[in-house]
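Here's the structure we're looking at; comments come further down.
The complex appears here minus one protein chain, its other protein chains still in place.
The block that comes next holds chain A.
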Amino acid sequence: MTLATEFAETTRRSATAPELRKRVLHLYRRYMRYSKEFCDIYELDMPVANVKTKIRQEFERQRFVNNLDVSNVLLMKGQMEFQELINFWKQQCHVLRYFDDQHSYNVVDKNDFVKNFLRGN
């Protein structure tokens, strides 16, 4: 049974950067704690470390956001995402979309510096 209000958090706006930073860290901690849970409930066929790395990447993407209002919205979205993930409101395919680029290691590198170098350009 899922409780609709479980893991819910009232959206609010942080007026200062230090307070927001603290809230972000709390959210990150919650994600980290439940990363194994995500792996289990969505039957992700990958090590937990992989999921943790992906969570980290998603946080790192917003590292250099300076605007406090934007950061507030991002935190709110992160919290919503967390609630949806942990309450099993998503399905496996939704979660796997995060790992779409996982297998793109074989894509051709557009930088053909070495080729030009060998040709003597």
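Note that a contact is a pair of C-beta atoms (placed from the backbone, for glycine too) under 8 Å apart; a residue touches a chain by one contact, two chains touch by 3 or more; residues count from 1.
By definition in this document, contacts and distances are computed from a predicted model.
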item: Protein name, per the UniProt record, of whichever chain is missing from view ("Nucleotide-binding domain-containing protein", "Acyl carrier protein", "RBR-type E3 ubiquitin transferase" or "Proteasome subunit alpha type"); value: "Acyl carrier protein"
item: Hidden-chain contact residue, picked from the options A:32, A:74 or A:96; value: A:32
item: Touch criterion as defined above, residue of A:21, A:77 or A:94 at the omitted chain; value: A:21
item: Touching residues (missing chain, whole complex) on chain A; value: 21-22, 25-26, 28-29, 32-33, 52, 56, 59-60
